[in-house]
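Missing here: one protein chain of the complex. Every other protein chain is in place.
Chain IDs A, B, C and D follow the sequence of writing; residue 1 opens each chain.
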Amino acid sequence: MNRDWSTLWPLLWEAFGQTLQMVTIALLTGGIAGLALGLALYVTRPGNLLANKAVFGVLNVVVNIVRPIPFIIFVTLLGPVTLQVVGTTLGTEAFIFPLSVMTAFGTSRIVEQNLVGIDPGVVEAARAMGASSWRIITTVLVPEALAPLILGYTFLFIAVLDMSAIAGLIGGGGLGDFALRYGYQRYNWMVVLVTVAVIIVIVQVVQWLGNLLARRVLHR
Amino acid sequence: MNRDWSTLWPLLWEAFGQTLQMVTIALLTGGIAGLALGLALYVTRPGNLLANKAVFGVLNVVVNIVRPIPFIIFVTLLGPVTLQVVGTTLGTEAFIFPLSVMTAFGTSRIVEQNLVGIDPGVVEAARAMGASSWRIITTVLVPEALAPLILGYTFLFIAVLDMSAIAGLIGGGGLGDFALRYGYQRYNWMVVLVTVAVIIVIVQVVQWLGNLLARRVLHR
Amino acid sequence: MSETVSESTAGATAGTPAIELRGVSKTFGDGDRAVRAVDDVSLTVRAGEIFGVIGYSGAGKSTLVRLVNALETVTAGSVVVEGTDLTGLPERKIRGIRARIGMIFQQFNLLNSRTVAGNVAYPLKVARWPKEERAARVAELLDFVGLADKARAYPRQLSGGQKQRVGIARALATSPTILLADEATSALDPETTRDVLALLRRVNAELGLTIVVITHEMDVVRSLCDRVAVMEHGKVVEVGDVYDVFSAPSADAAQRFVGTSMHDRPSPDALARLRERHPGRLVTVGVREGASSGTELFRLLREHEVDGSVVFGGISEVGERPFGSITVELVAPDERIAAFLAALRTRADVVDLGTAERPVDDPRSLLTEGGDR
Amino acid sequence: MSETVSESTAGATAGTPAIELRGVSKTFGDGDRAVRAVDDVSLTVRAGEIFGVIGYSGAGKSTLVRLVNALETVTAGSVVVEGTDLTGLPERKIRGIRARIGMIFQQFNLLNSRTVAGNVAYPLKVARWPKEERAARVAELLDFVGLADKARAYPRQLSGGQKQRVGIARALATSPTILLADEATSALDPETTRDVLALLRRVNAELGLTIVVITHEMDVVRSLCDRVAVMEHGKVVEVGDVYDVFSAPSADAAQRFVGTSMHDRPSPDALARLRERHPGRLVTVGVREGASSGTELFRLLREHEVDGSVVFGGISEVGERPFGSITVELVAPDERIAAFLAALRTRADVVDLGTAERPVDDPRSLLTEGGDR
Partner (left out) sequence: GGGSGNAEGDGTLRIGVVGASDDKWAVFQEQAEAEGLTIELVDLQDYTQANPSLSQGELDANQFQHLQFLAGYNVDADDDLTPIGATAVYPLGLYSEKHDSLEQIPAGGEVAVPNDPTNLARALLVLQDAGLIELKDGGSAVSTEADVLPSSKVTVTPVAAEQTPIQLKSVDASIVNNDFLADSGLDPDSALFQDDPDSKAAEPYINVWVARAEDSDDPDLKKLVEISHSDEVVAAEKKQSGGTAVIKDNSPEELQEILSGLEDDIRSAS
């Protein structure tokens, strides 16, 4: 029942493409939305730039409602919305939508966390120059926290890759699905190992890039 | 077959206990191991306290090898080790082991990230006093990054909770499994919602505590 | 004469007030741990003047200035800047006012993610300067603060004084109408300080920039400021023209500060050493604008046939006017010295320090204890 | 006389050297963007002395002291502290030496996660002091720096000067044998500065603490230091006894710094104003230790029947010895003044500034340009 590698390679290659597509789009859309959400969480925190108990309270609770939902359940619960937005609840495209949404929520916490360490003095300096909150967010908060943010997104890359593994549940394919269906479910550990190796190589490359960028950005 | 709530409540309660057990132990053991690993990653980074290209390189790669393995596959791959360590590969205890290991690796990245923002000046001050690296790690690095670390661990709490949802694969139980088995797989959305609600309440409490502590620690 | 406690906002304005503080207080924290950093301060800074703020560390100087551009909100009272009451103004409106106020921060507060040039360009970007003008302005400012070669360096690669100079350039970039300088030269060497002060004086004179200078360097106050406020425990205990405050400080803190700054009166230690070196009668003679003390000293010495020498002291300018004192050793029989001193006393402030054998302790010399070893 | 360039390590040691730098260089970065912060410096700091380091902002002062406790590693040369060569020493061994060196940082570097008391207690913990002694020592130090009431505050809640005082208390906590003070009083008001300097003097005298003081406040050098090094572009351009460097600075930078510090010679602006106020002949007379200038001034004036007044100047102490100059206005017919000056010149340094109608420009007055307005 185990297929030989000549038939598996094209499948692996296709899965690779699907994973890349899913993760890239999710990180782009969800990553950006999450950046916005995380910034919103940070700036509305008591004592911060746009401190607003009500807004912070609502955002905080909403993020906490979404994030802990087991992802497969989330995918299903979001089904009706996905159907509206994507037109189908099956396949890679249909999976990217909930993946992006969850990525956004996960990202928001990472972003928030990484902003907490910013020296309030530099924010103050920008305020003193008459910079608008929007400008401060884009030109002070983000750049000042860039090194940890880069590492944060590297972290998220792996988290999203991990989430993408269950894309197969709704026919989304990808490396995780490939490893599960052609490896795990068929007790073919070679397939599992090869797939995991591919994933690990991607991750090493991304992490290497992340480390490099972070170091650059630290100017140390 | 959808069961009525009189039989479900005790099961939910049991699942609640299992989840708490899994998450608590994983966060304690994996969280501490991950703190150590994250600190090691940070201090051996080029330009830092114990900068060491070789050690950093190895740690960095090892973490990147483990983290991207889809968790369900990781649980299986780790099976032989789990059998040695725990004596079984089934049930809650058997699940806690791979969960803790994965938590440690995930934690390491969060910790590393949160340390990057530390002002090198304070580390320097401690060095100038003749403090040992170990002392600097415990009394400078960790306390100075405490606020983001607390938020980081709050983040991890949810990530671990999420991972624990697949404990059911090896008979580990827990809330995630309960929601999947009695809810999702039975299309009993009421059970899903109630379980998710319980999870969310736990998460809100933990996040609230995290926020509170982080604010305390920031002294702002 | 200097006014004590706080000047009335109504009476003090000659020009249009640039900044008016009316009964302003600022409390940090609450309950037991509340700190009243600024306590019921009323103050007017006139447009175009250079206004100094001095006081002990922790007196509330930085907090006071931070209230002016609403970086802190007042707990009580109101802050009026160029006619606009900031109290309760929405952040968006405050922004317009802040854009006209430059601020040099005590802790520099540079953006670590930007180069030196990027830091200086930042306020220009905020003010939407066109790109080319921005580059030219940045180059000009960096040139002035002597950091042209560091344009592409990052703050972490700078020395303390270099950081401070970036802060100065940044604050001046948009040619604000008000400059708040919080210890703007504290990390600078004397010559760079001199250059910065000269620039401030120039922009003040040429462009009418109103400057509020917090400093602990009395020389800066002396040579730069028109008026000065002395703070203690959150309160303004003295305000007035620099010359008045220096020549006749009334508040305790003011007296001490002026004392340390003038270097003209020997500290007790120095006095002891003077007595060792100079066995004759030591007398300190004050020099004030208008008073003829200095001028007639030599004639009187001659007339009374008193010999001697200048052994200590300093006469320099405060607000472009001469000010100081000299300590002289007088050598002559006692009765001739007595006659001489009697004559001199009608014309100047004289403090008799006695001789090594019969020392007279001058209470005012204590003020300058730290001035010299 | 002050030694120029750099003193030879062999010849300079009277006591045991506390710190010896031998041909030390430090370069940051590489390639194009390399910055040679310290450039071939050889220097000896004797045990028990107070050694000043002055120089322009960015001259390499902070980098130099950071090499002493190996916070930076040398690019070339060697650093020997209390007989131990730090070059290439493993971090663990360096630690023991660092424990004996207290350091006050230019940017304070306080632990934000600890209270004021916690910051001061930190080095004591590192040195494993028992808990009770620690508490007592912390209380004593906080009391001294005037922060007893801020013991439980966090650094973010402190003013600039308060932070600096915490840094001072922390550096002194373990009673180190060497203190590196990088602009230790730059954020302090004059009176607090005086107290801190008095303390440093006391621990130096009583406990033999060796102190290296980086400062841009010439008054600090003047009143505190035994010897001083002047840095420029990473090089030490002059080293010597403070009195020698002040009275006869040879390097250009040294001349400028001393000039700005003494306030005794009028700046061109001030001179112009003096001439306006004083139509007579203006003459600056130097006062040095041993020279009789000051002492005989009055007698000569009398003998030559020259009237006049002291119009500017300053005589104070440098390293406990008198130093400075006074500017006098002389009123008498030209020939009498000429005779008087001829007599005076044999005894003192005299600079003739001429009269308002026939001004003589004194090149040396330019040095003090920034001293006063």
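By definition in this document, a contact is a pair of C-beta atoms (placed from the backbone, for glycine too) under 8 Å apart; a residue touches a chain by one contact, two chains touch by 3 or more.
Nothing here was measured: the structure is a model prediction, and the numbers come from that model.
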Contact with the hidden chain (one of B:Phe16, B:Phe74 or B:Tyr184): B:Tyr184
Hidden-chain contact residue, picked from the options A:Gly17, A:Gly79, A:Pro120 or A:Pro143: A:Gly79
Interface residues of chain B (partner: the chain not displayed): 1-3, 11, 76, 79, 83, 88-91, 166, 168-171, 177, 180-182, 184-188
Where the missing chain touches chain A, by residue: 1-4, 7, 11, 76, 79-80, 83, 88-91, 94, 168-171, 181, 184-188
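We take it that only the chains that are shown with their structure count from here on.
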Rounded Å distance, chain B centre to chain D centre (Cα mean): 54
Chain A and chain B, separation of their C-alpha mean positions in angstrom: 17
Touching two or more other chains - residue numbers and ranges from chain B: 119-120, 220
Touching two or more other chains - residue numbers and ranges from chain C: 107, 156-157
Overall pattern in which the protein chains touch one another (line/ring/star/complete/other): ring
Chains grouped in pairs wherever the two touch, ordered by label: A-B, A-C, B-D, C-D
Chain D partner contacts - residues on chain B that touch it in the complex: 119, 121-122, 124-133, 135, 139-140, 143-144, 146, 217, 219-220
Contacting residues of chain B [partner chain A, same complex]: 46-47, 60-61, 64-65, 67-73, 76-77, 109-110, 112-114, 116-120, 145, 147-148, 151-152, 154-155, 158-159, 161-162, 165, 176, 179-180, 183-184, 189, 192, 196, 199-200, 202-204, 207, 211, 214-215, 218, 220
Contacting residues of chain C [partner chain A, same complex]: 69, 71, 91-92, 95-101, 103, 105, 107, 109-114, 122-123, 125-127, 154, 156-157, 170, 174
